[in-house]
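Take a look at the structure below.
A protein chain is absent from this complex, but the other protein chains hold their places.
Here the chain labels run A and B in written order, and each chain numbers its own residues starting at 1.
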Amino acid sequence: MDPLQATLLFSGFAILLALGVPIAVSIGLSALLPLALSLDTDVALTTLAQRMATGLDRFTLLAIPFFILSGQFMNRGGIARRLIDFARALVGMLPGGLAFVNVVSGMLFGAISGSAAAAAAGIGSFMLPRMEEQGYDRNFGAAINIASATTSLIIPPSNILIVYALASGGVSIAALFMAGYLPGLMVGGVLMGVSGVIAFRRGYPVDERVRAGEALRRGVAALPSLFLVVLVIGGIVGGVFTPTEAGAMAVLYSLILSVGIYREVKWRDVPEILVEASVMTSIVMLLIATSMAFSWVLAYERIPEAITEWLLSMGGGRIATLLAINLILLVAGTVLDMTPAVLVFTPMLLPVAVGLGIDPVQFGIIMVLNLCIGLCTPPVGSVLFVGCSVAGTRIGATSYALLPLYAGMIVVLLIETFFGHLWL
Amino acid sequence: REDSGTRRIKLAHGLATSHPVHQAMVYFGERAELHSKGTLRVEIHPSEQLGTEREAIELLQIGSLGMTKVSASVMESFVPEYGVFSLPYLFRDDRHRAAVLDSEIGSEILQAGRSYGVRGLVYYDAGSRSFYTRDRPIHTPADLIGLKIRTQESPSAIRMVRALGGSATPIAWGELYTALQQGVVDGAENNPPSFYLSRHYEVCKFYSLDEHTAVPDVLLVSTHLWDRLTASEREALQQAALESGQFQRELWASATDEAMRSLEAVGVEILRPGKSLFAASVEPLYEGLSGSPGVARLSERIKAMR
Partner (left out) sequence: MCQALRRRLDRILESILVILMSGMVLNVLWQITTRYLLGDPSSVTEEIARFGLIWLGMLGASYGFGRKVHLSVGLVDEFLDSRIAKDHPLRIGLELVSLGCVGIFAALILVVGGSNLVSLSSEFNQVSAALGVPLGAVYSVLPISGAIVLFYSGLQAIEISGRWRAWGGEG
């Protein structure tokens, strides 16, 4: 692809988005433009249709509808309220207490399920309404939820580190997993710090300290709801269920609890809840399908190679080159989905990084940290899409609320880039 | 499309660049450029960058990819004749296998893809496949009962695992590590280099060398592309493919030895079960071939070959 086509591609995309064309449609049409220039139009159309369908044909996506659906039952069935009441008794007196709860549950859930999108769906759909009730800005809540969900890709187990290991052809997955813990926890810590400051400055309400007896009472009331957490996390960690199966069990259990035991949901409401969960799921699925097609076109046209060669040809010392690599990955992450980005950039950038004395394991973490930020940025970011979809917020406003969190994540990224070798 | 007299051919496959079969394809690209005097240039996209093996075959049929390398097993859903390679214990030994692939029978099967839009150029050796498992060593077929085993996306591969008592689950190669780790499947089966290079040994500690099948890889070219080539370009491509096939056999032999040594070194328990129980369990697969007479005839001819 020549520079003219690349310019056409990106400016066409920007114009479509600005005009208010749905993001999924903008992505799909922008993918069509360059492909139709290099192939027969009919072949280009058929290829894009195939890439959309196969983009959805992955078992790692299967957990998403289930966690969205169980989130709906938890919300409407009083499960979420009981869980949050209990959490508030523990940390509600801290500024940004609910934001901390969101970050920690996002990290925990994501770390276990290994899917950032599932974490954003599962945690967001029950946390956000409670945060809003307590006076939090909806966009701020969505932003916290989105950013904290990405820690699941750094804290093991992580699908994406496996993809990196395969693409690099020889980096130990076990070593990558070990190297992921600390940066993952750092991201979580930084997110809590930033959200604590924001909550304090905006004067979000703080609960009064709860007496031990009351905390205990709330804990007991939350026990059946807590068992859901035990079921999902224990089931996955204990090897009883796969994450997808745990999602289906979560649906079954939250259905029984909200319809049969708490009786806050009636049987006749169930079809409507199923439709709502299907719609939320498919908003995300259409975005994933078109972004997979888009990423495919970029790889097919070798656009990432062209951009990388150009940036690296500018020269500069070790620090400048490392910063350039991070810049390439950050920019790529804004428009590329994570898996295609890792598959495409690993063979290109890993040799450069190794030449600069970076350990391949450390480089894997650097790459994933960069692309995690990309997952939360417009125009293409699957976790941003899921987070906005479950929150019912607009991409623009939520991205604005994400700005301080991006800054926090970039700080961790720079620490990992320049000091990551210390904790390999 | 052409620009300034050279034709770029996109070759996509699912292996990492460290895999010997990838290196054979790099060699293929060099030879094709040489034989065509620079009019053909092969661009390789490795690591499932452009899709899984099954998806890549579809892209050849659609016409957006020029070439791909897939396992003959995955070809079976597209071209039934390839199903013969998924028959367990089809070949007597490595020499028998090499002879069959080089013979008239081998090229007949490669040609059979033409009417499905995918023409075979050459076979790459892929050794023999054996089971590897997470928690339970496989000594006899009975040990497979109740285990979910990942199979290639092919009906006969599924039938074979079922005949041995396992529960077959087709999953794309690139998703397998996660699937093993999450327990979506309890084990898989493959040749030593693939088991080693995919690092599945980090999850699966038992490798049972029952050597049930020997399914080769195939280098395919889209008929959309083939029909547009000049006669000399076709010859150059075919010649380069055959040369890369010869080269690949040498690479493969040393990669297999190295993989076995490395697997032992990292502590994988290697079992060498007797093959007779396994062979007996899959006997019904040959009896069941009456439904596909084409494959039955091919298997008889292969067995009869000296």
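Side notes on the structure shown:
The rule we apply is simple: a residue touches a chain if its C-beta (ideal position, glycine included) is under 8 Å from a C-beta of that chain, and two chains touch if they have at least 3 such contacts.
For clarity, every value in this text was computed on a predicted model and none was experimentally measured.
Touch with the chain omitted from the figure is made, among A:Met93, A:Val220, A:Leu274 or A:Leu424, by A:Leu274. The chain not shown here is touched by just one of A:Leu4, A:Leu19 or A:Met314, and that residue is A:Leu19. In the full complex, the hidden chain is touched by chain A at residues 16-26, 28-29, 32, 42, 45-50, 52-53, 56-59, 61-62, 65-66, 69, 241, 244-245, 247-249, 251-252, 271, 274-275, 277-279, 281-283, 285-289, 378-379, 385, 388-389, 394-396. By the touch definition given at the top, chain B reaches the unshown chain through residues 58, 61-62, 77-78, 116-117, 146-148, 151-155, 157-158, 162, 167-171, 184.
In this section, only the chains that are shown with their structure count from here on.
In terms of their C-alpha centroids, the spacing between chain A and chain B amounts to 35 Å.
Within the complex formed with chain B, the chain A residues making contact are 35, 38-40, 43-44, 46-47, 50-51, 54, 58-60, 114, 157, 159, 162-163, 165-170, 172-174, 236, 239, 241-244, 296, 299-300, 302, 340, 343-344, 346-347.
Those residues of chain B that touch chain A in the complex are listed here as 1, 10, 16-19, 43, 45-52, 55, 58-59, 62-64, 171-172, 174-175, 177-179, 181-184, 197-199, 202.
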